[in-house]
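Left out: one protein chain. Kept in place: all the others.
Just so it is clear, A, B, C and D label the chains in written order, and each chain counts residues from 1 on its own.
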Amino acid sequence: ACSNGDTNNSTASSGGTAATVLNVGMPNGPQTENHNPFLGSSSGASLGYRWMIYEPLVMINGIKPQEPGKPWLATEWKWADNFTKLSLTIRDGVTFSDGKPMTAADVAYSFQLRKDNEGLNQDAIPYGTITQSGNKVDLTFTRSQFVNQNKILAVFVVPKHQWSTFKDPNQDTVKQPIGTGPYKLKSFTPQSTTLELRGEYWQELPKVKELRYTSYNDNNAQTTALANGASEWSFVFVPNVKTVFQNKDPENHKVWAPANLGIHGLWINTTRKPFDNPALRRAMDKVINRDDIFQQAEAGYFYPKIESVTGIPTPAGESFIAPEFKDKLHAVDVDGAKAELAAAGFKLEGDTLKDPSGKPVTITLTDPAGWSDYITSLEIIKDNLSTIGIKASIDKANQDAWFKAFDEGDFDAGMHWTNGGATPYDIYQNIMDGKILKPVGKGGVSGNYGRFNSPEATKALDQYANATDDAARTAALNTLQKIMVEQMPIVPTGASNIGALYSTKNWVGWPDEQNQYAPAQPTQQNALQIVLSLKPAGA
Amino acid sequence: MKFLLQRIAFYLFTAWAAITINFFIPRLIPGDPVTSLINKFQGQMSTEAIDSLYVLFGLDKDASVWSQYVDYWGQVFRGDLGLSFTFFPTPVSDILGQSLPWTIALVGITTFASFVIGTGLGVLAGWRRGSWLDGLLPVTTFLSSIPYFWLGLIAITLLAGQGSFFPSSGGYEPGLVPSWNSEFIGSAVQHSLLPAVTILISSVSGWILSMRNMMVTVASEDYITVAHAKGLSERRVMVSYAARNALLPNVSGFALSLGFIVGGTLLVEIVFSYPGIGYNLFQAVGAKDYPLMQGVFLVITISVLVANLIADIAYLLLDPRTRKEG
Amino acid sequence: MTATQAAPTTGDVVLEAENLTKHFPVRRGLRDLFTRERKAVHAVDDIQLTLRRGRVTALVGESGSGKSTVARLMAQLYTRTSGDIRLHGESVTVHGGRKFRAYCRQVQMIFQDPFASLNPVHTVRYHLTRALKIHGRAGTNSAELEQNLRDLLLRVQLTPPERYLDKFPHELSGGQRQRVSIARALGADPKALLADEPVSMLDVSIRLGVLNLLRDLKERLDLAILYITHDIASARYFADETLVMYAGRMVEGGDSETVTQHPAHPYTRLLIESAPDPDRLDRVGDPKDAPADEGGGEPPSLIAPPTGCRFHPRCVHAMPKCSTEHPPRFELPLVDSGQAHWAACWLYEEGAAK
Amino acid sequence: MSAPATTITAVTPEGPEVEAAPAKRQRLRFVANPKATTGLVVLALFCLIAVIGPWIAPYDPSARSSDLLQPPSAQHWFGTTHLGQDIFSQVLVGTRGVMFVGLLAGIVATALSVLIGVSSGFLGGAADEALSALSNVFLVIPALPLIIIVASTIPGAGDLMIALVIGLTSWAWGARVLRAQTLSLRRRDYVEAARATGESTWRIITVEILPNLTAIIASGFVGTVIFAVMSEITLAFIGISTISEWNWGTILFWAQSQQALAQGAWWWFVPAGLAIAVLGTALSLVNFGIDEFVSPRLRSSGHTRVKTKDGRTVRMKVGFTPVLTTHDKTAPVTPVVRVDEAKGTV
Partner (left out) sequence: MPKEPVLEIRNFNVDYGLGDQAVRAIRDVTLTLHRGEVLGLAGESGSGKSTLAYGVTRLLPPPGVISGGSVIYHPPGDQPYDVMALSPAELRKFRWAETSIVFQGAMNSLNPVHKVSTQMLDVIRAHEPQLSGPARVARAQEMLKLVGISADRMDAYPHQLSGGMRQRVMIGMALVLEPQIVIMDEPTTALDVVMQRQILAQLVELRERLGFSVLFITHDLSLLVEFSDRIAIMYGGRIVEQARSADLYKDSLHPYSEGLLKSFPALRGPRRELSGIPGSPPDLRGMPTGCSFHPRCPHAFDRCSTDIPVLGVPEARNDPNRSVACWLPGRVPVA
């Protein structure tokens, strides 16, 4: 009884034969058996294997959301009436893993399920009618779904014959998951879940015969597993990733962390004096060293640095950037910041900045104690702000207290994220939307924590969401970018990433900088696409 | 008999108090599970998704605390501990059922081993005062003053490197399915060695010390001198007279210290990524998953209570003086 | 309120107990909840006791017969179950507070064990100062206090006082400690002193010193002393009057010399027979030596004491009546000293000793 | 954890001879105990650092520098963090938080245990039943999980809060020990004697009983401090408490979240851990000292080996008294009457 995890895969490939198993890891702790694909709390979601069983109608590339999706279970789709109507053509010849064919009825049922169960309708899509005829499914929506179009197309399909028997689909753990994907469940333990290849699949069968998902208790354990090769694919924050991971096997250990359209930055409470002054916020932006944050706080890969002054991550959002900001990249410019401040009436006396009323400018930066990358970022920001005489202090709050403070607008500034989506709309909406603005002290907001009040921005957001043509949308987005650059309601630092750490020792064909066919994160829908593209190394 | 009845009354009361505390603690917690999930999915969860979670978890309903309390008792009696939020909708009892054996196997066995080894060494150290065993004391004291987690992490770094015999995490080989075959059990044992040794090192000193002190105290009792005077063999005097009597206070100490040990477990499980109940608690606290938190806390408390009951009974059997009739 | 008293003379009653009874409730188990009756240790039953000025009354009896309980009842440290305690003829029941202090001032107690009755963390000075302060006898300034402390130590023959004032109890010998305890009791300037086995923990050669001291105090200060002991010989030596207790009841009483030389009650006889006596001609173990009254057996349970005379299960003279009826006090004919003498035994029902 | 183990011995009833043992000389003897002295010296050192740490720290513990993750060197004795912060300064500055929480929690828990234990032991009856039921419940409920849960519920819990939480949850053991001891003291003659002298109940508790509990209270205090320090560090380490100031747990938290050991940055991880271990050992040593002070039997007398006149070594051991003279089984019988030379003048 002396089997050793580290040599697990090499035994499979030792005899010169190619690998058959792919070891995927996530740092999410012991799991309980729950294969319900709707539930973020399920082991399927937590480890990502739900996407190996349940497939979407259309495969959208998460890092290139503006590209048209790849037909998957739907062969064709058509939006009409300013994105309030969608007609889908469903692929023929697809079978579920229990052998039953997948039909348009299953697709319609999958939508109906979401419409009927608020808990399962995670994106709150305002479904209207859902009709099905032949291999066609038609949907209507009560509002324009331009901004949600990808979310609707990426909906996965569940078998009606199984799900209609569930008493409460919200709470079923779906012990026998049945889907159209190429894998089926082999075994489940709290530590690991194993999937095996199905006999038949509507596409060419993947080369990976068995997928082994292991759940490590924490980042440390996951990192160790990655470093020693027990884990071949994972998404985890690894400090000093070069030393800890890559250098362990420079040939094969790879990190690729492409950005998506969601960002992280320093949110500033725009109601507090003197931070209600955009000049001050712009000056702060000018001195905050995004590169240091990227390198030191995010280990050089985790939240890719945002280069553009508009806060739109590149390359994912490259195409959205307004012409006037196309080449404007952020750079630390202390003198520029000082000039800006001087123009706005601030005075730098010694190393203390005084606001126009003569009061020294101080700021408290706050984030939960446990979030080491954010706290590290704050340490850096604190240091940066001191170059223009702002005295910052860092408050490592209790997580709940911090949530409450942000919710009620009771903070000076702190690192926080924005929503993400197919377009930069989600980012800006989250930062500037006047419709979700609540006064300081009142909670329940789900965005605009900085209480940024700009009717102009609100109008532009509204226009973007409901515009009927691309030109109007572009115009609205350009307006938003301009507001962002001029007002700086938040100081962007890094983009969210949907990347991964992986090893090419046994498997090749991973997405990377050169071949960006999918985001690399194993818990994303696109993971299936990756698995389908993997080939044994050396084969 | 009376002693036992008193103890049972005490256990019932304590169980009630613990279960009640258990009910109130989560309700005093300001955060809620959804915000914690948001944290977990930093930035990857839309605002709309958050609202749907509230509905999903049934947090949009309001009920009076009293009716919740009554419901809660009903649930406790039915063995229904509710559904976990972190692993929604898995029942808490399933999660606990899955992790409890690990904790019991690791901590239970190690604690017992530590008790036995520590007591044994303590007996010798107390009996042969001034021998080399006394030199052991400062060393074990130092070792037990090291925080569990620190010792564990150092052990992992030094001993569980690449290609080492000791795995650095988990309860068994990933990919194995728990079952009663030699491969699995071997793997489980192999995975438990390092954490077990860590626990042993940090907890054994307490037993050595208290046993030694008790031995020293007992060794000067008259009946020990009489035992010597009777010309019994040294071993018999040490075991049957001195150690047997010195053990008594340690038995109750053993039960009471379980609470501390369970606390320590949590750290060992965190550090060694061991799939036990302590780690569940850690997860539950992080995720504000109060059904799970309640469940874990309940299980811990009840098991400490049960251990106490067992220790009481053991004490009853070991010490005839408490067995008074009437 | 207080009856005006003429200058007290020797023989005045200071403290009296009448029908004094103390039952300690036995802790009830769950099982007992269902039974009506409450169990209790009948530690002291129906005791009559009179302490007179300038006289020593000895209370003897085997271990566990309730002697200490009597003393503590008299000191109001226990609440009595029934009966009456009268100080200078007035019935007193106090539990604490001011009234208790007032009572303490008159009635003081000395404990059996001099090693345990002084707090090891306080000096002699502290113990005595407290006793004086509580009873308002510390004087108005420190010089007076010092003088009073010295007086107190001198009175118990701890000379020179300076040598003892600042010592801790562990630095004193047993006899010295017991003297300090006595000094503390005297600090209140009491009228009655309850000495609960004041010498049984002391070494033979020291015992005598303490007993002589008590006798001396009795004579000089006209104290009424209750001397509790299980050493009947010392009662003879030291006390004017001796009372014998058995299993919570008084069985015999009278002038010490009479009681020890002419014991009446079978228990007293057994007690006296059993006491070691170097003058006895024959040695222990000789068959003829076996005490005539030896009934064998053990002291009775006080939770369910024997009915009738409590001694009857061990008594060789037991009659049927003994096991059913409790014997009252029977006055005995005066022997030689002309002092009163009584026994609670049916043997003396007709008023004639056998 | 050593807290329970060392206090167990305190429960064992001491014979009267211990009670009556020298008090004044004992006080000196406590300091003369080498274990206690070592413990006290180390403890004093930590206290000193707690006070002056921030002033003697060579750097601002939070200040970044360009020396990222440097191993120990002349500039940075304990090396630097991923942000270039000086770890030596962090350890120095962090001592204050540790000592503060440890001592405050110890004081709170000790005060509670004295209050509850002594009154429960002294009052008896229903009050005793209720109070001891309460402490039994707290005893059975595992402390660390409780502390973790409670600490995680308090928003913005700073050092003060953490200390209070630990203090409020860890008094039960001390209360139990003190209750048992008070119960036995209450029956002591000197307490009865004080009552018979006319002392008030309040004075009996504070002046007659409490001083006799000093050693047990002190040992309970030390035990709680150990436990509090460990708990505090644990809370910081697992990221539950919100420590805005530096302490050793925070250092370890950072080291762990930056996977210092995986990065090979042992210097980040080792000093704080060793500091905890040394502090814990020092406290345990003080506790040993107290234990031995209370129960002289535990004192391991220096010489257990005896040299006889002819150079043999004999072990002193229970049951076999060593004989220092040499023996010859056939030695002639010595005369009965013999004048003893200078022996009387010892």
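The working rule: contacts are C-beta pairs under 8 Å (C-beta built on N, C-alpha and C of every residue); 3 or more make two chains touch, one makes a residue touch a chain.
This one's a predicted model, so the numbers in the text were calculated from it and none came from an experiment.
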{"item": "Visible contact partners (per top-of-document touch definition) of the missing chain", "value": "B, C, D"}
{"item": "Residue among C:D203, C:E219, C:E331 or C:E349 that touches the chain left out of view", "value": "C:D203"}
{"item": "Candidate in contact with the missing chain, chosen from B:A17, B:V107, B:A227 or B:L256", "value": "B:A227"}
{"item": "On subunit D, residues whose C-beta touches the chain left out of the figure", "value": "301, 303-304, 306, 316-325, 327-329, 331, 333-334, 336-340, 343-346"}
{"item": "Subunit B, residues in touch with the chain not shown (by the definition above)", "value": "220-223, 225-234, 236, 240-241, 244-245, 248, 318-321, 324"}
{"item": "Interface with the unshown chain - residue positions in subunit C", "value": "62-63, 173, 175, 203-209, 212, 230, 232-234, 236-238, 260-261, 270-280, 283-285, 289-291, 294, 296, 298"}
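The rule is simple: only the chains that are shown with their structure count from here on.
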{"item": "Furthest chain, CA centroid comparison against subunit B", "value": "C"}
{"item": "Where subunit B and subunit C are represented by their mean Cα positions, the distance between them in whole Å", "value": "56"}
{"item": "For subunit C paired with subunit D, centre-to-centre distance based on mean C-alpha positions, whole Å", "value": "47"}
{"item": "Touching two or more other chains - residue numbers and ranges from subunit B", "value": "29-30, 270"}
{"item": "In subunit D, residues with contacts to at least two other chains", "value": "152-153, 155, 240, 256, 262"}
{"item": "Residue ranges of subunit D touching subunit C (in the complex, touch as defined)", "value": "16, 19-24, 188-190, 192-201, 207-208, 211-212"}
{"item": "In the complex with subunit B, residue positions of subunit A that touch it", "value": "1-6, 8, 23, 29-34, 36, 39-43, 118-124, 170-173, 187, 189-192, 194, 212, 214, 216-218, 221, 224-225, 227-228, 230, 262, 264, 368, 399-401, 403-404, 417-421, 426, 430, 446-447, 496"}
{"item": "Touch list for subunit D against partner subunit A, complex", "value": "62-64, 68-69, 82-83, 152-157, 239-244, 253-254, 256-259, 262-264"}
